[in-house]
Every structure is written in structure tokens, then in C-alpha cells.
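Every protein chain of the complex appears in place save one, which is left out.
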Amino acid sequence: MTEPRFQETPPWIAALQVVSVAAIWVFVIGISIWIIHLMRLSQTLHDVPSASVGISIVAIPVFLTGASVLTYVFVGLRRGATPSTAEGRGEGRGAEQE
Amino acid sequence: MARWGMAIDLDRCTGCGNCMAACHQENNLAAVGPEQTEQSRAFHWIRLVREVSGSDAHATVRYTPTLCVQCDDPPCVKVCPVHATYLSEEGIVGQIYARCIGCRYCMAACPYNAKVFNWYEPEWPGELKKKSNPDVSLRSHGVVEKCTFCHHRVNHAREQARAEDREIRDGEVVPACAESCPAQAIVFGDLDDPESMVSARARSPRAYRPHEDLGTRPKVFYLEEQE
Partner (left out) sequence: MSAEHTVRPELGPTVSHDLSERDIDVLLASVEQPGSAFRVVTTVLVLIILGAWVLFSRQILYGLGVTGLNQPVGWGFYIVNFVFFIGISHAGTLISAILRLSNAEWRRPITRMAEVITVVVLAIGAFHPVLDLGRPERMLNIFTAGRLQSPLLWDVSSISAYFMASTVYLYMPLIPDIALLRDRGARPRWLYSFMAWNWQNTPRQREVLERASNIMMILVIPIAVSVHTVISYIFAMTLQPGWHSTIFGPYFVVGAIFSGIAALMVVMIVLRKVFHLERFLKEIHFAHLSKLLLVMSLLWFYFTFSEFLTAFFGNEPAEIRVFFYKFTGPYAIPFWGMVVCNFLIPVVLLSFRRTRTIPGIMVASIAIVIGMWLERLNIVVPSLANPRLALPSGFYIPSLVEWGMFVGGLATFALGFVVFARFFPLISVWELREGQETAVSETAERVASYLPDRLENAPTGETT
């Protein structure tokens, strides 16, 4: 087996990672807005609101929690990568190759 | 505002099937053909449900014209995911064909099996297409449809009444099924008007509504047969 080695993440992949986190948030916020839209719609249409709104409203914090946890993992893993990267985060990665 | 309802006198009904034929013509129902009918895809907004009771020697056959009972608390409306079926202000359960996604949840939820589905693109063979009623929209494949209480006739009567600056008179709106009934078993009118014929019949001791126990509050009344 070849010697296992750690390679620094190339900048374009780092950028892709940032984009993916942003995409997760766009997705989650989109879903939340959608559910809120539907709740307002059910108000205007005088639907049977109580139970259905109650069931659906739970989904919003679930999505937000999911996205928060992912973001926490992503940010946490980056910060915790090596002692040297702990200070410099985000864009300055290219300069920190060992 | 009117609350449209119907009363069907089973004592008068002869089971002739005129109502079914008239409904087909009036509402541009597709002709699905014998093959589809064989597959249990017969296409009616009103149909005669046949019940046989008694012994073989003394069998009694009873026909019940069955149509959408236009519930005041319709189970189909509650389950529609896209607001394609709704309860109108005048109490008619409508179907928006252009919005229906064809999930058939309303059909599954309807205790009266009042809805039908366009399994294929509907066809009107031969002359039928030319004879279609311009007041009723044609449906396409993949949507659910149902009895509208001849909603277009209600609209027509309302416009007429408005033009003449008066209320709609009792008996002015006659759905195709009621119109075609030779025994005048079907009466249509405003249930909120105590003077109307339909209210009078609904108050009859013979009157019942199908599956009242379900709490759907139907607006189609049946008058039970007498001995």
C-alpha cells in the first residue's frame, strides 16, 4: 500500500465547500419560507388550520437544526484541522500549505 | 345566498336511466367504451345503483340514482393537496380541472365514490364531439371530475335574475338529470329557502341523507320508498 498522506485542499475545492454550505442554507431557508407561505395560504382559504399547521410548523426548526449542525461540523472541522489553520480560516488557506 | 340541494323521491324513480344519459350529454362526459367499462372505469357523474333484496322467489330490485351529494363538510376537499376541489359559497363542491394533479386522494377519501378519473385522454366518438355543450369545459386526461349540480345552469339563472333585478325563483334552476326525469323524481332548489320545493321534500318524514352518520352533511336527500 502506498504511504498515506494528507494533502491540503486545493482552493477551488475549498470554494466548492463554501458554496455547498451556502446552498444548504438556501435550500433550508427556501423550505421554511415555503411552509410559511402555505400556512398563510391555509389562513386565507379558511382551512382546518390547527392540526395541520401544528404538524407542519415542526418541520421548520428541524430543517434549521439540520443545516446548523452541518454548518457547525463544516466550520468546526476547518478550524480544528491543524493548529496552524486554527487562526487563518476561509480564504487564506492557500498560503498555509505545509 | 342560496344553498343548493336536491331531493330524489325513490317512490317516483323508475330506474329508467334518463338522468344518466342527460348528464352525459349536458356535461360532455367522455365515452369510455365497453373495454374500459369492463375494466371498471365506467364514467358517470350520476348512476343508478342497483340493490336486490328479498328471496329468489320474491326479489325486489331497487334503483338509487347516486351522484355527488355535495357535502357541507366534504372529506374530499380536506385531503386535496392543491386546492383543486373546494366547497363554493353556494355549497357546491367544485373541481378545478386545470389545477388537479391527478393524485386521486379525493376519490379515495370520498365515502360516496362520487368522483371519476380520466384514465386516458377522453374521447367523443363520431358526432358526439360536435354536439358538446359549450357551457361546460372539456376535461383532459389525468384529472378527476365530478357532478357540479349543473353549476353552469345555476350561473345562467343567476345572470338572468340579475338582469331582471330579482331573486332566482324556485324551480328556475333545473339540472339536466332533473329536467330529463319523466317521473319528476328529482327536485332541485335552495335548501335555505323554507318555501322551496326541495326544502319541503327534505322535511318529509321519508327523507334521509346517505350515510348521515359520517357527519359529512350531504345536500342530496332521498325520500324513502313506501310499502
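First chain written, first letter: the chains are A and B, and each begins at residue 1.
One rule holds for everything that comes next: contacts are C-beta pairs under 8 Å (C-beta built on N, C-alpha and C of every residue); 3 or more make two chains touch, one makes a residue touch a chain.
What you see is a predicted model, and the numbers here were worked out from it, not measured in a lab.
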Touch assignment to the omitted chain, from B:Gly17, B:Gly94 or B:Gly142, lands on B:Gly142
The missing chain sits against chain B at residues 36, 39-42, 49, 51, 64, 66, 75, 78-84, 99-105, 107-109, 111-113, 116-121, 141-144, 210-211, 214, 216
Missing-chain contacts on chain A, rising order, are 1-7, 9-10, 13, 16-17, 28, 31, 34-35, 38-39, 41-42, 45, 47-49, 52-53, 55-56, 58-59, 62-63, 65-66, 69-70, 72-74, 76-82, 85-86
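Criterion: only the chains that are shown with their structure count from here on.
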Whole-angstrom distance, CA centroid of chain A to CA centroid of chain B, is 52
